[in-house]
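Just one protein chain is left out here, and the rest sit where they should.
Each chain gets a letter, A, B and C, in the order it is written, and its residues are counted from 1.
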């Protein structure tokens, strides 16, 4: 039996020992500690790790952390959304995203060409630079091949980026596939459409990419899943895992609750009814903002794995 | 200036007069009444109406209501997810979805082949029947054409369904396009993949469909948007509207909050910074479960529109 | 087994038949229908009904509905907070509460003497009139008695109000006690303090009122509980019910979730571990804004009870 333990601050406290203590505090602190342990087990067990996240997280400074996590070998399959791809690329050129307020004057922002995402903004110029770059890159890739599954397109793009904090760059370097089943849902969709107008035989093949994600792991692999937020990225990863026999380890981090039957609020328990997560899996669902909960849980796992020499 | 008004029940109260009264109660009741008025204005102004919803809503009994809403001319463009397509088709064969509990024993459900979505379940048999039907239909459609934009595929399927409560059927009948930018994200993705294995020249063209949604309305049209829940369906519809000049009317109904910067929690205000919704638009964001809030707001609008002879 | 049923609008639909249909829709709609049935059973079973609500609901137009619900015999014990008492009284003088926006400019409101509660405001003048009235009333009551349990004070005040839409008035008329364990938490606390300064032997006896709520029902009574929102009002009512043997029927309506271990998010299941709600009780927890969910569930119950001649 585990008991609640009075928490006390000690001067110079590390994140690692803080997360250790969370396990005795209660409520979501306990779930976060459990999540951290499960992430650690994913790695020590040699599981293939699926990591899904949404575009707002790449708008945020988690982007550099995702890149680092990939570089450290903590993610083997990435599933995300179109916006995440766009913003990772923009940041690779050095585009800066401002910090504003959740209560910002949206009409004033609009007039200044600033597009709000919570308390952050992306400027119109960043989209314009992205358009120029993307158009050029598509021309180059088209000369190579006319028919592209999304993940192969992502890899080619990643190789062009040369930014250590870029998700696409680190994934390409480490041969981690990035799946984006809703690739047309964003500015990138518009650019692909414009390109196809000029080159009608240019095809983005999402069905072919389904094959790629299906065979990204096998039934024999033990598998882990870290789902950050909801959306098509969470569902696509968990569905791919199901087709591959289900996950042995799963951590869901979200702000959504189960009450509306949504995918973003679906718990690891609900996933067991589908066989997405195995009946006897190690699983935890943490309710909270991923901008705080994910780095906490992941850092603590990284510290332990580094200590054991499993990552360096 | 509007004031809070003491609410009183009157025997035999209609939904219409109930929603009328909500406008004087407070908090989300006020927002719901505003949403209902905006929906009414969308129609009386002759706007093109975009309606987006997620798959869990089609798991629910809202499915028949969506079909009715389309049939009544209250939606001109539909954006949804793969699961919604699958479940609309399953129900068209008469598949039944059980009502269970949010606290159901998920391991027992798994053993019985019942897959939980909140307090509802979909049985494995329903997926198996869907597979058989889908495979046959794809063969038929392939003989017609080898290269399919998603919305054109949806229309062909809709014409085969013959169920008044089917979203795809009503949309096909009324020539309302259904967009599904993440079509491979679900069982349907697997069936498309299997089909492509047999017929490598079979292509689902999502880029082409981007063109279709872009030209579904023009800058000259006044446009309205009803977003139910979040996900790729909400973003894709609002992004298409942006490319077409932005919405004059918008109603967002969701359980998500703005605090995490997610798309599902993004408010109509945030959308103004992007120009997705016009600065001087009529817009409302309602926080609550769509299974309750959407029919309330829509019924009240329908009653008023029927009274004016705008719908029948 | 119950199944999901396609929902269809029928012209002129009543709230009663709408709530009936909610039972086949899914997610919170199902829970709301269950809540409505449980409320109906509370009354048909002759249970003593505890009703708790928070002050923001009395700021809203639910205030008149609470008064009506009491008048119809649907509440036998009321538990609420100081703000609810204050605002019920202010409205009895005809004070009006404006409807504004959740995004109102709070500094401008402050300068105009308008105090915001979500999308509603209460003006400083309303507080000033309340002060004058309260001071006078306390003088009158002091001549009668120097030592007051809160619920007895509430009854005396209620008898002075003569407003059919007043909670205190209807409760006094129907001899329904109003408990307010945190009576000093608000403007009324300040007025009581000022009065005690002048009359040091004036005592508000909260301990005595604990006896009153404990003996408000007996172990032999069957008991039902309708908890709207969280706060001390929910806890006090459920704790009183526990001391009296636990509830046979319970409906919790709240926007809070279980994830933080808070009282406002505590479910009817959690209450069973305490014996607050009996193991074999009829219970439902509905997540949603009470300004919409409570009138829906209650109206449907009232319609059915009126049809059976149980209320009139």
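Convention: contacts are C-beta pairs under 8 Å (C-beta built on N, C-alpha and C of every residue); 3 or more make two chains touch, one makes a residue touch a chain.
Just so it is clear, the structure is predicted and the values come from calculations on it, not from any experiment.
**Student:** Can you tell me which of C:16, C:33, C:223 or C:236 touches the chain that was removed from the display?
**Tutor:** From the options C:16, C:33, C:223 or C:236, the contact with the absent chain belongs to C:236.
**Student:** For chain C, which residues touch the unseen chain?
**Tutor:** Per the touch rule, chain C residues meeting the hidden chain are 54-56, 59-60, 81, 83, 102, 104, 106-107, 109-110, 114-121, 181-186, 189-190, 192-193, 196-197, 202-211, 214, 229-232, 235-236, 239, 243, 255-266, 269-275, 279, 289-291.
**Student:** Contacts of chain A with the missing chain: which residues?
**Tutor:** Counting only chain A, the missing chain is touched by 1-9, 11-16, 18, 21-22, 24-32, 56, 59-65, 67-68, 91, 96-99, 103, 118-120, 165, 269, 287-289, 291-293, 295-296, 298-299, 302-303, 306.
**Student:** Using the document's contact rule, name the residues of chain B that touch the chain not shown here.
**Tutor:** These residues of chain B touch the chain that is not shown: 26-28, 103, 257, 259-261, 287.
Here is the rule we use: only the chains that are shown with their structure count from here on.
**Student:** Could you classify the connectivity of these chains, where an edge means two chains touch, as line, ring, star, complete or other?
**Tutor:** Basically all the chains touch each other, so complete.
**Student:** If you average all the Cα positions, which chain's own average lands nearest?
**Tutor:** B
**Student:** Taking each chain's centre as its mean C-alpha position, how far apart are chain B and chain C in Å?
**Tutor:** Chain centres of chain B and chain C, defined by C-alpha means, are spaced 36 Å apart.
**Student:** Can you check how far apart chain A and chain C are, centre to centre, with Cα atoms defining each centre and the answer in Å?
**Tutor:** It comes to 44 Å between the two C-alpha centres.
**Student:** Where the centres are mean C-alpha positions, what is the separation of chain A from chain B, in Å?
**Tutor:** Measuring from centre to centre gives 26 Å for this pair.
**Student:** Can you list the chain B residues in contact with two or more other chains?
**Tutor:** 56, 59-60, 118-120, 269, 289, 291
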